Structure formats: structure tokens, C-alpha cells
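Take a look at the following structure, please.
What you see is the complex with one protein chain gone and the rest in place.
Every chain is named by a letter (A, B and C) in the order it is written, and numbering of its residues begins at 1.
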Amino acid sequence: MTEMTMGKALTAAMRRALADDDKTLVMGEDIGRLGGVFRITDGLQSEFGPRRVVDTPLAESGIVGTAVGLAFRGFRPIVEIQFDGFVYPAFDQIVSQVAKLHYRTQGRVKMPITIRIPWAGGVGAAEHHSESPEAYFVHTAGLRVVAVSNPQDAYTMLRQAIASDDPVVFFEPKRLYHAKGEVDLDADIADAAPMGLARVVREGTDVTVVTYGAQVTTALDAALAAEDEGISLEVIDLRSLSPVDYGTVAASVRRTGRVVVTHEAAREAGVGAEVIASITEKCFHYLEAPPLRVTGHDIPYPPAKLEQHHLPDLDRILDAVDRVLGRPSGVPEVTA
Amino acid sequence: MTEMTMGKALTAAMRRALADDDKTLVMGEDIGRLGGVFRITDGLQSEFGPRRVVDTPLAESGIVGTAVGLAFRGFRPIVEIQFDGFVYPAFDQIVSQVAKLHYRTQGRVKMPITIRIPWAGGVGAAEHHSESPEAYFVHTAGLRVVAVSNPQDAYTMLRQAIASDDPVVFFEPKRLYHAKGEVDLDADIADAAPMGLARVVREGTDVTVVTYGAQVTTALDAALAAEDEGISLEVIDLRSLSPVDYGTVAASVRRTGRVVVTHEAAREAGVGAEVIASITEKCFHYLEAPPLRVTGHDIPYPPAKLEQHHLPDLDRILDAVDRVLGRPSGVPEVTA
Amino acid sequence: MTDTLTPAAALASDTEDVARLLDHEGCRVRDERLDPWAADVDAPMLRQVYRDMFLSRRLDAEGVALQRQGHLGLWAPAQGQEAVQVGTAWACHDDDFLFPSYREIGIEVVRGVQPKDFVMVWHGAQHASWNPFDVHVANPQIIIGAQSLHAVGYAMGIQRDGGDQVAVAYFGDGATSQGDVNEAMIFAASYGVPVVFVCSNNQWAISEPVQLQSRTPISHRAPGFGIPSLRVDGNDVLACIAAMRWAADHARSGRGPAYLEAVTYRVGPHTTSDDPTRYRDADEVAHWKARDPLARVESYLRSLGAFDDAFAQTLTADADRFTAAMRSAVVGAGAPEPLRVFDQVYAEPHSGLDEQRARFAVYLDGFSGGAAR
Partner (left out) sequence: MTDTLTPAAALASDTEDVARLLDHEGCRVRDERLDPWAADVDAPMLRQVYRDMFLSRRLDAEGVALQRQGHLGLWAPAQGQEAVQVGTAWACHDDDFLFPSYREIGIEVVRGVQPKDFVMVWHGAQHASWNPFDVHVANPQIIIGAQSLHAVGYAMGIQRDGGDQVAVAYFGDGATSQGDVNEAMIFAASYGVPVVFVCSNNQWAISEPVQLQSRTPISHRAPGFGIPSLRVDGNDVLACIAAMRWAADHARSGRGPAYLEAVTYRVGPHTTSDDPTRYRDADEVAHWKARDPLARVESYLRSLGAFDDAFAQTLTADADRFTAAMRSAVVGAGAPEPLRVFDQVYAEPHSGLDEQRARFAVYLDGFSGGAAR
């Protein structure tokens, strides 16, 4: 085990994939000489050369579209989108090509493309640099979508994503790039939990809090604070957003009977809506209270000085916990 | 009142808008001389000229991006996207510009753009010609999203959408283009129900069926069939998907205690998930059974000969109705 | 400094400003750029080329007929475009990888695509029919221009593998307006990859004339991106072969991408759903019908003494067999198995979809038990 940041763990995963399989390549804007604006590809170009770690012209549709062509030729491209808000020019290639080619060709053409996206807010950035577009991809059949929350998962799941014969949209919470943790670089990825499984990151008995990405940290903080008040929160890190591991989530909800889902992304038709709709279907008779969402508002990502009022923080999670427990939350109810 | 098809009602709405306000213009591929591949703009170019009814180069990002510039100059562009599956090249301009400019500029720059999309399946078409991308837009703050289900709404709501100072993504179910109905062309749109309200299209007492677009017809058919078995379905046409009129939906669910949401779009993180999550929150104590979704599968739209197995038909709705009523549906339960 | 202040005055609409080797009457004319690339094209070879053009024509007519008779949902006729399709494909090596749009019937004929594989998609049974790796032709692309980037990416792969193939992107005049097609030129030029762009300028993008997409000839765009281009008579199969040989050789020899604009005409409607009388004159269609690419090469072959009735009869017999096979593929096609809707969405298990499939299977089973209404 080695202690390292999430950023370094991601670099290590790509280094390993590049070393193991010469059909793997990394492509994106500024990822070569500069090592990426977050330095996640730092050193890879000098180690593997510009043919395998490829600086691309400034055009996201071009990047993903050429990655599709490379996949046709048997390559396994790892694409870096510089920031979450810059993935939309590539949306057509992702939705109409990357997601659909395997189905279209009855499995003849594989699309083992990993699309890495530095993701979400809380870093005081300019407009378009803090978005949470994951629901768009979850709603798109043919893609797998994962979001990591710690260095070990970052390492293991990125290797699993690269190894997958399906396209994977891989969300990296930028506010955790510098968060440190122990990483086992030598473990066999076949021994690790499959990419598609959720993980109970804290056991508890009163309320199940379902989340993913950097929000896992916030949820764990909320669980600590709740403990002081004698409330026991179970926190689940979804890890995979498509598919969602409902086995793990439902098992927890059947025990606690109460659920709060939290994410930074907008609320309407977000991942939280999906989780609640599915859990309500699967666990209806176990539910003691309506499942609640604690999410970003349905607004464009606000200016940096306002993001604290947008991001669902510990207090907002605890407020929802109070409400699912039927405790006076200090906040009177507003009804529609 | 005049009897006309939905297609003609839409044409009439645009003709009226073009006549009333010379800042209104229509733009898209093949909409001029040809009148659009569905003939929805038929006759408008010869009536209003090529400066107001504008054939564009074949580039959706270009169409929407130039519409944004026209809005900057005070115009109210009505954009036609030729088919649902061709909106993705414009996704960046829609999500990062059309949806965000009003917020970005603190209301100084208005985006009164209507994006009309011939929409959804059931017409035996080729790939990319039958998609249901509405959830992407519902999840995007800053947009309004509506879907029409009959000629009168098509007429009134298109006029309301054009008149709105907000951008509206306007979904037109292509399989209803030829459906006929009575339309009042002279009614004042200010007297009509606002675009944001849902409508109870059939009253019932046992189960609330929530839907929109062409699926309203399927739901009404299901209600007729259910009636024969003594089951009373209330059918709600959402009409507006952003915002959803939860007042109307919740009032119904509080009466029936049971809800089925149905749409053609994929299930994961779709509009159905949103409606169920919100309704569960708002009506939890009234619910007698878990709300269920009857949707397209989470697959790319299949080849035409298979679409009948993808589209949620009357039988699948009735199966869900049986299940929310706790009746043996003939279909054993599968648990995750 | 290069003068870019006064763009060339040429017009997109000037369809005579093209390189050709056979004139409208099928007489061999000289073109110093193209001649070297056509030197070894002899009558026996041209007869084979003609055979593929003839088969494309017949196949296309059969597609239209099958659609009219209700066996296909749609058909996108290629009549009039046989020379550019067949000629460019003939000029390629067998393992050059071609990325077509939905209209490139001719290249698929050259590559030996089977009769049923021309109809199963339009029949609605499949989204893609042949195995692209068998014939080195990707399945037809419907999203306008998207395949141009795929071809460039494939060519990046060739470059990395040290392969001696080229990738070819086929698209229409309308497609040149899409961002993707322009980005494809940019990536291709930046990396100097072995890709050839073939724009079949058939004068129309559904109802939109090429002048709406471009005031200048489309071939003029490529040089601005550093890509050499040639504007060729797309109804002259000899010129198409020669031009494509030049372009493929340029790309194959490591000199980077090349670009062809083939000036041709879509004689039929955009698809069987289209009504071209709404937007174009009968005169224009008649003008182009008189420039039929098959007639032109037939004349030339006759002038070489290489076209006789026996040849014509063989062709007809071949085409009859081929179109009969197309017909029987769709006429005999059964309804596909419902659960096939779930097949191959993913290469690996996906718990969410697997559960949906299982539920749906149980639901369908319910019907066989008589549960359905």
C-alpha cells in the first residue's frame, strides 16, 4: 500500500494500462507536454511518447469522434475532457456513436473507450468549470457511468474502466484530486469489487444516505455530526451510476426504512430521482417516510461566491435526515 | 372551431406568430421550399419570404448558435430540428448558451427561442429518427420543456412557447402529426391554460396514469380497456415537463393513492423517475402502492421491426395498473 | 504572402469546372494530373468496373421497387452516383477501410456486400447488416458527417500500427457544413494521417441546393486546411478511379490526407419519402439524366470494342440473380424475436438492463399463459 492523492492514483492507473497494452492510448487537450491542466497525465507522454499520449486539436467532438475510429481499428482510447462543462460539443459523438455502435452492429464493433471527466464544483471556478452532467449519460443506454470518491477506487476503477469492452464515462471529482489515501497498486483488478457495485462506506441503522463522488465525504461528515445527536446514518457510495447496484441500496433501505439521496447535480430528472423511483418500487413496504433528495438547485451552476448556497452541504443533509426521521427540523414545511 | 391535423395546427401557430410580430422567424433544414420533411412549415416561406423562413446550412449547432445571435439582436427564432436524433450536435449551444444566457447576464439577454423537435417513435423509421431525448432538457436548468398531445394544444402551446421570453424545447409527437381534432384558431392565448399546467384528460378513481405526448393516446386506450374490467383510470397529460405541474398530479394521486407513469423514453433518470420521486415526496402518506414506471427499455431505439417490443403499449400499462392495484397481473414478480 | 484577399471567383454551382478523362460522349480526353493514374486501366478492368456500376443501378432500382411494394420502410436511391462510388472503391486496396454514409451502394457492391445486407436495414430488421471487418466497410452512417471523424481516427490507428492501408470518409455536399467534417480535416491535417475525404457533391442536400452550403466549390476548402484536393467529374468513372488513386497514393505514402470533390447528381428523390418536384425543375433532372455515368463508360467501352450484347446479357443475368436474392431476403423475413431488443446493448453484463430483460421475458411469458387482454 502506498499513500497517494487521487490525482496520482489516476495517473498510476493510466501508466499501468499504457504499459500493459500497447493498444491503449490517452488523448485530449493539453495532456501531453503539460500533463493536463490537473496534471493527471503528468509524465505519461515523456514515458510513452506522443503517439500514445496524444495532444489533440481543440475540439471535443473531434476527440471523441477520432477515438471511435481508433476503437474501430482495435485501440482502447482513454479520452480526457478538460472540464465537465466542455463535454457538450462531444455529446453527439458520445450519444449517437460511442453509446450505440455496439448495439447498432450487433456486437461486432466494440467501443472500449474511457471518457475521463474532471467533474463538479466546490473549487471556486469560473462558469462551465463545475458542472455535474452525469444524469445525461446515465439516461443514455449503451454507456456505463461511474464516479469515484477516493484514491483506491480511482486507481482500481479506472483500470477496470479501461479494461471494459464497453464505453465508460468516468467522473473524477476535482475537489478530491488532492485528497490522499492508501492505494494498493499491485492488487489484481480481477480481485477487486467489480466497477458496477456500490459500497457501504459507513454502517448505520436509522437512515440510509445514498451518494457518490465528492459528496461521499460530505455525507460521511454528516454521519459524524448525526452521531453526536444519537442518529445513526448508513452511507452508501454508489460508485457506479449506470448500472446502479440496487441490491446493495435496497438491502440497506430495507433495514433502515428511511433514505436520503444527495448529489451536486440538478434535481429534476437527476440520478437522485432515479434512485428514489427505483427504491420506492423495490422497497415500498419497508419505507417509513418519503425518500428525500438533497441536491444542487435547478439552476445553472452559480458564480463561485454563491456556490456554497448551491452545493448540498452537511447542514442540508442533516435537515433532510431530520425530515425523514419526522423530527422537527427547525424548518417549517412548504407544500406545493 | 376548425377540424385540422396536429401538423396543420402547428403551421397555423407559426403563421400567426410570423404575421403578428416581424421579429419572429423560422429556421431549419429544408423548411423553406420543401416546407420541412413533415411539411409543418409548408407555405410559410412563400408567404413570408426567405428572410423570415430561412433554410439553413446542414449544421444543427450552427442553427441554434445563430438563433442565439438573432435573439441578441431582438429576434424570436423558431428553430426546427429535423428529427429528434439530430438535436445532439446542437447540445452544447442549447445547454451552455440558450439555457444559461439569461442567468449568466442577470436577465439582460433574453433567449426567446423555440426549438421544435419532431419527436419519438412508432412510425417505423430508421435509426436516430424515433428518439425521446426530453429528459436531457428537463435536467437542464434554464430551459422550459413541453410536449403536445393534440391539435388544440399544439396550436395554443406553440403560440405560447413563441411568446415566452424563455427558451422552450417543444416536442411534437410525429406519430400524431396526422391526428385530427377541433382547433380554435381565434382564441386569445392569454385565455388558454398556461403552457406550464398539466391537464386531467380523463377522470378516474382507482389509479392515476401520468403521461405526455403520443403516449396520452395509449393511456386513454388503456383507460377504456380498464373500464371494461371495472377499473377507473385517471389520465393526466403533463403537457409541460419543465416545470412539471405537481399541483395537478398530486391532487389526483391524493385521491387515487396509486400512480403509473408512462413514457417512451428510457427509464433510467427519465421524466418518470422525476415524477415518481417528487410524487412520493409530496404524497407519501396517500400512496397505497409503489408508483410504477412503464417506459421504453434502457436500450438505444431498436430497429423498426422491433419497436413494438420497446414502446410501452396498452398491455404494458394495464399490467402496471394491475400491479399497483395488487391484482394478479399474470406476470410473476422478479426481484432485483 | 499568399493572397487570400480575393478568393477565387469559382462558383459551387459551376459543375463543368472539373477534371475529367471521359467527356460527355464517352470520348477519352487528356488531363495531365489524372492521366498518369489511369494509364493501366484497360478494357477488361473497365468492364468489371462497369459491371459493378450496372449492378449498383439495378440493385438501387430493386430497392426502390421493394420499398414501393411495402417490403422496405425507406430507400435512399443512388441513381446517377454510380461512377464516383464504384470508381473510388475500385481505386482502393481491399483492406483500405471505407466509412460510407447511407447512400454509398456502389462501394459496397465493389466490396462484395451480399444481397440481403443491402435490404435488412431498410426492411427495419437491423440497424446494421454486414460485418464491417469482413468487407472493410463500416456500416452506413445516418448522422450527417459523423463518420468523417471515425475515418480520421481509424487512420490515426493505421499510422500507429505502421499499416499501409488508408481510411476513406465518404459524405455528401450537405455534410460539409457540419462541424464534424471540418474537425475531421483539422485532425487529419494536424497528424498527417492516411485518410482520403470523398465528398459526393450531388448538388442537393434533400431540398437544399449546394449553393446554400457553399458559395465556392467545396474542393476549395481543403487546401486552407493544408490538404490537397481535386474536383473531379463524378459521373466519369475513369476520372474517379484516377483521382482516387492519386488521393490514396498521396495518403498511403505518408504525405497526409487528400480530398476529392466528385461533382455528380442525385437523379432520384432524396429517399423514397421525398418529393423532389417541390424543389427542383424537371429540366435540371433531364440535363443530368443525359449525363448518365453508365452510358458514358458504355460508349467508351463500345469505342474500344469491349461492349457487346453477350456482355450485356451476362450483366443482366447477374443482376437478376442479385436482385432476386435481395427480394427473397425481405419477402421471406420472419418477425424478429422480441427479446432481441435487449441484445448487445453492452458487451458485458449490466445489472440494470439485465433485470429489465428478465422482467420483460417474464411479462412476455405471461401472454403465452393467456394472461394478456
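We adopt the following convention: a residue touches a chain if its C-beta (ideal position, glycine included) is under 8 Å from a C-beta of that chain, and two chains touch if they have at least 3 such contacts.
Just so we're clear, the structure is a prediction, and the values are computed from it rather than from any experiment.
Looking at the complete complex, one finds that the omitted chain is in touch with A, B, C.
From the options B:47, B:165 or B:203, the residue with contact to the chain not on display is B:165.
Remark: the omitted chain is touched by one listed residue; of A:1, A:19 or A:126 this is A:126.
The chain not displayed touches chain A at residues 29-30, 32-35, 37, 55-59, 61-62, 85-86, 89, 124-129, 225, 267-268, 297-300, 302-306, 309-310, 314-316, 318-319, 329-332, 334, 336.
Against the chain not shown here, chain B presents residues 25, 51-52, 56-57, 59, 61-62, 64-75, 89, 92-93, 96-97, 100, 102-110, 141-142, 144, 164-166, 196, 242-247. Not every partner is drawn; the one left out touches chain C at residues 1-2, 4-8, 10, 17-19, 33, 176-180, 182-183, 186, 189-190, 212-217, 219-231.
Keep in mind that, in the parts below, only the chains that are shown with their structure count from here on.
Taking the mean of all protein Cα atoms as the centre, the chain whose own Cα mean lies nearest is B.
Using the mean of the Cα atoms as each chain's centre, the chain most removed from chain C is A. Mean C-alpha positions place chain B and chain C at a centre distance of 36 Å. Averaged C-alpha coordinates give centres for chain A and chain B that are 30 Å from one another. Contacts with at least two other chains are made by residues 61, 89, 92, 96, 100, 103-104, 141-142, 242, 244, 246-247 of chain A.
Residue positions of chain C touching 2 or more other chains: 126-127, 143, 179-180, 345, 351-353, 355.
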